[in-house]
Each structure stands twice: as C-alpha cells, then as structure tokens.
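Only one protein chain is missing; all other protein chains are in place.
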Amino acid sequence: MNHYRILIDCSDEKGLVYKVSSIFFKHELNILSNNEFVDKENNKFFMRSVVAGDADASVLQAELKAVLPKDASLDIIAPAKKRIVLMATKESHALGDILIRYEAGELDAEIVAVISNYDLLEPLVRKFDIPYHTISHEGLGREEHEQKVLDLLSSFEPIDYIVLAKYMRILTPLFVESYDDRIINIHHSFLPAFIGANPYKQAFKRGVKIIGATAHFVNNNLDEGPIIAQDVIAVDHAYGWKELQRLGRDVEKIVLSRALKMALEDRIFVNANKTVIF
Amino acid sequence: MNHYRILIDCSDEKGLVYKVSSIFFKHELNILSNNEFVDKENNKFFMRSVVAGDADASVLQAELKAVLPKDASLDIIAPAKKRIVLMATKESHALGDILIRYEAGELDAEIVAVISNYDLLEPLVRKFDIPYHTISHEGLGREEHEQKVLDLLSSFEPIDYIVLAKYMRILTPLFVESYDDRIINIHHSFLPAFIGANPYKQAFKRGVKIIGATAHFVNNNLDEGPIIAQDVIAVDHAYGWKELQRLGRDVEKIVLSRALKMALEDRIFVNANKTVIF
Amino acid sequence: MNHYRILIDCSDEKGLVYKVSSIFFKHELNILSNNEFVDKENNKFFMRSVVAGDADASVLQAELKAVLPKDASLDIIAPAKKRIVLMATKESHALGDILIRYEAGELDAEIVAVISNYDLLEPLVRKFDIPYHTISHEGLGREEHEQKVLDLLSSFEPIDYIVLAKYMRILTPLFVESYDDRIINIHHSFLPAFIGANPYKQAFKRGVKIIGATAHFVNNNLDEGPIIAQDVIAVDHAYGWKELQRLGRDVEKIVLSRALKMALEDRIFVNANKTVIF
Partner (left out) sequence: MNHYRILIDCSDEKGLVYKVSSIFFKHELNILSNNEFVDKENNKFFMRSVVAGDADASVLQAELKAVLPKDASLDIIAPAKKRIVLMATKESHALGDILIRYEAGELDAEIVAVISNYDLLEPLVRKFDIPYHTISHEGLGREEHEQKVLDLLSSFEPIDYIVLAKYMRILTPLFVESYDDRIINIHHSFLPAFIGANPYKQAFKRGVKIIGATAHFVNNNLDEGPIIAQDVIAVDHAYGWKELQRLGRDVEKIVLSRALKMALEDRIFVNANKTVIF
C-alpha cells in the first residue's frame, strides 16, 4: 500500500477536481485528505490530496499530467524524511527548539548539519550529534563568505530546506536563487512592520502594544518573501527592548518550528509572493 | 445563472468526491469553493461546495442523491436571507452588536422579531424598527412560559435560526427539540469550563488568567451542545468579577456574531455533538 | 467623601512615592489603586492613584505641587462624565459599537454630537437621539472643510475627546494641534504595518497571516501618534481583501472602544510618542 501527497498548482479551469478525482477513483485510491483553493484574482488552482492505495507514482504522474493544464506543476511525494540544513548565528532559542523536537522524533527530517558564522552554538549542537560547521565571515567580503557556505552546502546535497534559525546575515541574490523557495527564515517582527535591523528596538521606540514574529521564504528582497506563519504576543509600556526581545524569542521559535513542520509535510504552495497553506 | 451552496453529509466511501464533481462537471458548474472533511473515527464524509451555473436545483438534487450513499443528507441552497428570531433578557451588548450589523446590511438575514422575558431592551430594539415581544416569566411555571414563547414563535414560521443573545433562561427539552440544531446560544465562558450560572464569578473565584466565550447549538444538556466558535481574552488578578464580566462581553458579542455569520452562510455541519465548519 | 484620580507625570527623583503617599496619609485618604512607572531611558516618573477621603482637591493640588519636581504635570480629577464628539465617514461598525455601549450606560461620557462628511450615518445616530452634523467636504479645500468642522467643534466646548470612529480624512496640523492628545483614532492595521491608504488591500497583497487594528492619539504625522491599544486576528490565504476588511472591523471596533474606555477612566499618559497605561 502506497501513501502519496499529491500537489497540483496550475491555472484554473472547469472540471479540475472531477478530472483529478476520477483518476484517484479509477485507481481505487483512498483519499485521506483533500484541499483545494482557487485564487480567482490570478486564475490559479491549488490542490493537495493525501491518498493511499496500490497505484504506482509514475502511472499517476502520467495520467494526472494528461488531464491537467499544460502549465501544471505536479508533485507526487511519498512521505520520507526531508534533508535540512540549519543556519544560525549566536542565539540558541530557535535552533534549540528544533533540536529538542528533532531528538523527540517529532520532525520528519534529517538535520544534515548546522552552519554558523560563529562557533558559539557548537557545544549545544554537538550534544545532539549533529555536525557543526563554523564559517566565520571575519575578514571576508559578503560574496566570499557566502561562496564558502555555498560550497559546503553543495557537499550536503540533496537539501530540501535550509532553515535560518536566527542567522543574522543578509543573503545575496545568488545565494537565494540557488535555493529558491527552499530557505525558511524567522524574522523577529510582525512583518511588514519593522523590516530591517533591530526590530525589537524599533518596536520599543514606536511604543507598540503587541510584538510578533514572521516565518517566511527568503527571496531577493530582504524580509519580503512569501509569509508562511506569524504570531504575536501582547506587551506594554513596562517592557524595555531587551525584555521585548526575550519575550519575542518564544514567539520566534514557535513560529519557525510551525513553518518548518508545514514545509516538511508538503503543505505549502508558493503563489507569487504569497503562500497557500493546507 | 444560478448560485448554490451544496451541503453533503453522509457515510464515507471511496469515490465520493469523484461522483459529486462529475455531476458538477456534466452540468458545467463553476466551483467557487469546495471543502471536504472525513471524520475517520465515525466514517463520516462532509462536503460543502459553492457552485455557479445553469443547472436546475431539482435536477442536481436528483442526480446527486442517486450517487450518494443512502444515508446522505443533501442540501442545495440558493443563498437568500434567512429568517431569524433573537431572544435576550437584560443585557444589550450581544443583541446590539447584531442590530448594528443588521442595520449596516452585513447580515444575510431578516430579523423577524426579538423576544425577551423583560421589556428592558424594547427601547433599543424599537429604534431599529424590529418587533419586540415581552413575555414575562413572572408568575409562570417554566413550561407555561415556554409554551407562550413557542406559540409566538410558531406565528413567525418559517424560522431558520433562533439566536439567544444572552437569553438567561434554561430551555426545556421540548423547546430545544422543536428547533433542533437551529438554536444558537452564547455562553459567557470558555466551555466546558464554568458550566452553569455566573461563570464570571466562577472564573474570578478560580483565579484564571484567561476568560472566554462560547457560541454553540443548544441541545438538551445545558451548555453541552455542539460548539461553533470560541474566543478568549487575557486577564489578571486586578480584575474583579464585574470587570471580568465587562471585558467578557466584548468576547461574547464577537463570538456570537461570528457563529451567526457562519450559520447564515450555511458553513456549519453538526457531527454528533461537534461541528464541522468550512 | 470625595473620590479622586490623581495623575502625576514628572522627572524622576528619589522619594517621589514617599512624598506623594505621605500627603495621602496625612489626609487619611484611602488608596483604592496605585500604579507607578519609571521610564529610565528618559528619567520620567508616572503615577496614577485613585483615592477616597475627605480632603479637598485644591488643598491636595497645592500640597502635592509643593513636593513634586518643578516640571510636574499634576491632575486631580473627580470622576465625571467626559464630553466627547464622534467623527465618522461611512462605515457604522465602530460608531455603532460606541452607540450601543453608550445606550447601555457603559461609557462614562456624554456624546455631544457626531460629525461626518457624509449624511449616511445620520439615520443610525438619530435613533440614539444624538445630534448629527453633516459637513460635506465636496467642493471645499481641506483647510476650508476643516475650518467648518473646527467652528462647529468650538460650539461644543468643552470637549474632552474627539473620537475618530473611522473618519476617513486626514487632519491637518492645525486641527491636530487644536486638540493635542485628545483625538483618538482607529487605524485599520497593525501599525506600523500598512501605514496609509487601504491597509486591508495592502495586507492582502502582502499575504500576511494576521491582521490587526490600532487605536492611537493623532499627531501631525499620519498614523504615527502614540499607540493606545492594538489587537489582531488570524487569517489565511482564502480571505480576499474584502473579507479581511469585514473581519478586521470586529478588531477595529473593539480596539477603539477599549482605548476610549481607558481615556474616559484617565488611565493614559502620553510619554513622548508612546503611552503609559495603568
């Protein structure tokens, strides 16, 4: 008995659900869950089905392709551990949250390595028997440093997702394009509020009554990639910016882990600069 | 061009989505939205489709019935104003919230009447040119009082929903069964916490740090009907029970109006003692 | 027995609590609640005490002034209905929420009038026997229109607060300065995200997973005045911008009414471009 996640992303037209479900029916697939969404503004159709049955993936692939619009993106995924690389700088909360989940077997992933521009988090990561690579940026230009990271990453391929667990360096377009829609970042503000550096200081200065965090795919415009998950927490005038930061960390780590979970379960579609999540 | 909400609730079996969507396809219906859920524990299938096209409702009804399991409940609804009756006692916040939405044309409903066991809210309701009926419970037994309410209600039929906007009397099984899954109540606690009387006093006494409200269908067990919507708000030790009550009213009214909105849009399925909401 | 709210806002120095409380003690005042906050960054002290007793306000004023720093702002307020003017444009939700609370006696205020640049909301406001003034902006320059509003406002003095319940016109510095820290606005986004026009469209376009609303005092920089209250609500990809707007209205009205409540209870201090709220 096979178990597949079937992801369809194509231009919308009448009969898509019928055509897809007729193939499921023909192969006597059991539909475990089924979600559809039509983006009317852009005439786009999104569908995620989880099915179980005896059909062969390549047969399904061929038959579905035949009935879907030409522009269809179709993925038939047999659930398996995804290979992920974590990147971090100095803070351990987001990274640690992922490590504890990993140790508990909660993540359907293999953490191939952790890469950092500092060696500060090495003792923590080593406890979990995960390779830790320090690639210091000191004395290097941005491209030079990134090239070293890219070289290291290429040695880990295939990589499904790169998770920036508070990696505090801006990535160049070259880097981002190499891992299009596969880099998940946690930004420590409720985007698009407080884009850029020191969002907690900005939030403190602005006197907001709620702070937040945003997990998003990274694209070429800093802090402007498709948003995956957001959450917030209430604060008041008595919080200094360091307390906002401390409180915000709890939101950051939960939001990042939530986004990672959705990515590992193949629940996220990127729709232009937005996400559709089932 | 017709516009239908098609609601299906039946035992689950393979091919349901295919069979239903093939009929939609045959009639060249445009699927505006489509939601499905399978309750695996109870082997139940729920589907809500919003479709547009030239097909006739009675034809669709017959063809869908023919392919669905024998136990299927099938509703094909052409969106129209629902007829609702509001019931209240003394507090105006939940009632007033509905009235303001009504006046703004936000509710796809006609408020046929407001019934209360007091005349306190009459001046407010009259402002909105809605009939107000006081049926005092004083000097009457519970059944006697209810019979008068039921008699009045029968004069308003057809009634789609009865909305208890802080109607502070317990309904008897006779009453409830007359309007099965059609009575929406707002309970002023985060059910199942603080069932029964004076939930804010109970919450104060217990020293909770969050209070809430619950909108639910009424069944024969007080405060135990299927939950439609819930929300909460943070509080602390400085709130007395009257302040909890005052704060809680904001949650109550929003939760009740949210539940009513979903009911008016035919988004709620009752699944044993729970709801499936699309 | 008198009942006072005593508000102190001054530069911080040692012994302030002692000096103030010694005067309370001398006059045998009963302290019903007491809150202090020190803004260390700006060396500012804020205190709000609610006291009851036989002391005379003018005596307290003199004695407190004598022990407080020279720069102290001191208010001794005997709670009384505040005089407020509401301003709105076309939407009724925020205005209606205030009207329902007003009718229920929940607000310690007298609504002197509602002013709008349209006559759309007149039928609603008239129901509550509140004067409604339409001052159309058509054919008028901004200053010209505002001058007419200012003239009308001056006829209502004294005014404690002007509440912009979705008044969709930008105010000039002249207007704002006339009512410094007394104009409360509701902005339909989680500021500082989506400053400016059509925040729901902006939010939809950005694909955020949470939307919000912000109540703030109005200052000369649009949407940049001191924030009083904020709240948010979760959304997803299935919401179009009109649905975001509809959902957001519930947040807007609750946040505005919450801010108004705090203003009426003299709980808000303006601290540069932020608020301290007890």
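Order of writing sets the chain letters: A, B and C. Residues in each chain are counted from 1.
Methods note: a residue touches a chain if its C-beta (ideal position, glycine included) is under 8 Å from a C-beta of that chain, and two chains touch if they have at least 3 such contacts.
A quick note: this is a predicted structure, and the numbers were derived from the prediction, not measured.
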| field | Residue of A:K40, A:K127 or A:R142 touching the missing chain in the full complex | value | A:K127
| said: For the chain not shown, which residue from C:V38, C:I135 or C:L152 touches it across the whole complex? | reply: C:V38
| task | Just the residue numbers, please: which parts of chain A touch the chain that's not shown? | result | 33, 91-93, 96-97, 99-101, 103-104, 106, 124, 127-128, 238, 246, 250, 254, 257-258
| task | Spell out the interface residues on chain B facing the chain that's missing from view. | result | 37, 39-41, 190-194, 206-210, 212, 226-232, 236-238, 240, 271, 273-277
| field | Contact footprint on chain C, counting only the chain that is left out | value | 14-15, 17-19, 21-22, 24-25, 28-34, 36, 38, 234
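The rule is simple: only the chains that are shown with their structure count from here on.
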| message | Under the over-half criterion for shared residue numbers, do copies chain B and chain C use the same patch or different patches to meet? | response | same
| request: Compute the rotation angle for the C-alpha superposition of chain A onto chain C, expressed as a multiple of 5 degrees. | output: 180
| For chain B and chain C, what's the span in angstrom between their mean Cα positions? | 35
| Computed distance of Cα centres, chain C from chain A, in Å | 40
| query | Got the chain B residues that touch at least 2 other chains? | reply | 33
